[in-house]
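Below, a portion of the complex is reproduced, with chain positions unchanged.
Letters A and B mark the chains as written, and numbering starts fresh at 1 in each.
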Amino acid sequence: MRVYEIAQLVDGELYGDGNHEICNVADLGNASSSELTFAEGERALQQAAASQAGCILIPEGVSLRGHTVIRVKHPKLAFIAAANALHPSKLAAPGIHPTAVLSPTASVPASASIGPHVTIEDHATIGERCILAAGVFIGVGVEIGPDCMLYPGVRVYPGAQIGSRVTLHAGVVIGGDGFGYVFAEGRHHKFPQLGKVIIEDDVEIGCNTTVDRGSLGTTFIGSGTKIDNLVQIAHNVRIGRHSIIAAQTGISGSTAIGDCVVIGGQVGIGDHVRIEDGAVIGSQAGILPGKVIRKGNVLWGTPARPLSEFKKLYAYFSHLPDLAQKVKELSRKISEG
Amino acid sequence: MRVYEIAQLVDGELYGDGNHEICNVADLGNASSSELTFAEGERALQQAAASQAGCILIPEGVSLRGHTVIRVKHPKLAFIAAANALHPSKLAAPGIHPTAVLSPTASVPASASIGPHVTIEDHATIGERCILAAGVFIGVGVEIGPDCMLYPGVRVYPGAQIGSRVTLHAGVVIGGDGFGYVFAEGRHHKFPQLGKVIIEDDVEIGCNTTVDRGSLGTTFIGSGTKIDNLVQIAHNVRIGRHSIIAAQTGISGSTAIGDCVVIGGQVGIGDHVRIEDGAVIGSQAGILPGKVIRKGNVLWGTPARPLSEFKKLYAYFSHLPDLAQKVKELSRKISEG
């Protein structure tokens, strides 16, 4: 793409050589003369002055002498748009690989791409233009909307419902049995795990993450929510829209998470917790069962507290030796009279 | 099923319309007139008064006017029995899918169901009525007892021994190499990982959980133990009977866990730990290598302590600012004379 084409695409103001050719994107430190990059924030803009990049996306109102730049409202967002234009996702050729095993009652459109060693069971429905890569398993009655990407080795248990433009990375398991038992007569009796999983549009789920089905109800993941690798979502969990869950976090049964919540990595959330819209939970925090986290609150620690409170307590904790020393001195003074 | 049939099945006392037809189970809040539910505990029984359920399982000695009910000793257990009767697990049709690859020396009974793209290596033995779903891998010499369910993509390394009625969920790996190295001559030398894995009867293991083989000895999981998703069980770990291990917990090498132990989620247990029967470890706790946790003890925190002690310390921790303030005042009083 020529620089002027990128400027048009991102609706930006071009300064410099509009005919210069760009064939790739790169980060600010590594971009070469045929590459596009972006700079946001004071430090990045300073670094940008020395960049070799063929073109730099910068914020409105900023100038960068001696460089071909495009001024845009939101450089990082413009960079994403340009990267997508320069690297359109390769569409797998439509068709069904001869090694795939499809039930005659499954519905698979001609526009879908079904890879080697895929299994699709009875009454499953695959949306238009879906890509099911090698070794994917789709259970009985699963419904998948259009334009989904299922990477190699994704397993979807029977009955799950998946929306449009959903991305499931390699090794993801959707719809496994919830973990619920009743101990009686000297052994664990398995509670029925008959519920389902609903995943709405534009959800992305990272490698080897597991999402259990509801026991009697439904496990639900709202539109636009993004989940990282190796996360555990238990039965009957309900997650709202546009939330973010980082790697290795675990969410216990029947917990409800609102919209636009941000949860760090390795967080542990007990059962029947309610996390309201916009809350932020710091990495490795632990939230006790049944807790309610209010709208927009920021928490950290185990058991989790408001971040400011945690920081304050932690500062006192760090000064414990001083406090103990002070008490010792007071004690001496008093006994000395 | 008619209500009177359910009453017979659970050996309960029926009050109301025995001929009413029930076709499903549901939780108390959502059960409709064709569904069975249960109510246990004061709060649930209050909620039950307004339930639309076609039939409610309630404890002996309780009455619930205007509802068709069955009185039983243990409503939740009776509910499980009724749910199993209403939703018998669908048995996959026996037979070997033509895409499965079986060694001629593997032993697979006619009653087993072997799905698409399954691989069974030399000298492996599969029990009667086992179901190996799509993409399962069974290594050389593996022995699996009758009535096991292996969900899609389960991988069992060579030599593992699995009992009867074991359930392994999608993505489970049994028998991977333990993590042991000797650092010498500037690099890590791998310690031999030649041991095996024994999994006894009625064990259930959740999605993407990993159980390593013994290095020289055996990794052992006793009858009736239930393990959640994404758990790590290291080499030479020994787990007793009827224990419960929640999601994302990790158990290091050579640790021994007794019977009926309950371990929360994201717990980390060091190597050579001994956890005696009936102990309970709270979520996210960390147990140092070599520790012994006595019978029935309840622990929490990192490093883990008896729960009551942890709670007490934590309360003091929470009041650190007050304590510091008090010391400041004392100090002022003393210096003021």
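Just so it is clear, a residue touches a chain if its C-beta (ideal position, glycine included) is under 8 Å from a C-beta of that chain, and two chains touch if they have at least 3 such contacts.
Just so it is clear, the model here is predicted, and its values are computed rather than measured.
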Task: Homomeric complex, total chain copies (2 given) - done: 3
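In this text, only the chains that are shown with their structure count from here on.
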Task: Between chain A and chain B, centroid-to-centroid distance (C-alpha), Å - done: 26
Task: In the complex with chain A, residue positions of chain B that touch it - done: 25-27, 30, 74, 76-77, 79-80, 83-84, 87, 97, 99, 115-117, 133-135, 151-153, 169-171, 202, 204, 206-208, 224, 226, 228-230, 242, 244, 246-248, 265-266, 283-284, 314, 317-318, 320-321, 323-324, 327, 330-331, 334
Task: Footprint of chain B on chain A - complex, ascending - done: 99, 101, 117, 119, 135, 137, 153, 155, 157, 171, 173, 176-177, 179, 181-184, 186-192, 194, 208, 210, 212, 216-217, 230, 232, 234, 248, 250, 252, 266, 268, 270, 286, 302-303, 312-313, 316-317, 319-320, 323, 326-327, 330, 333-334
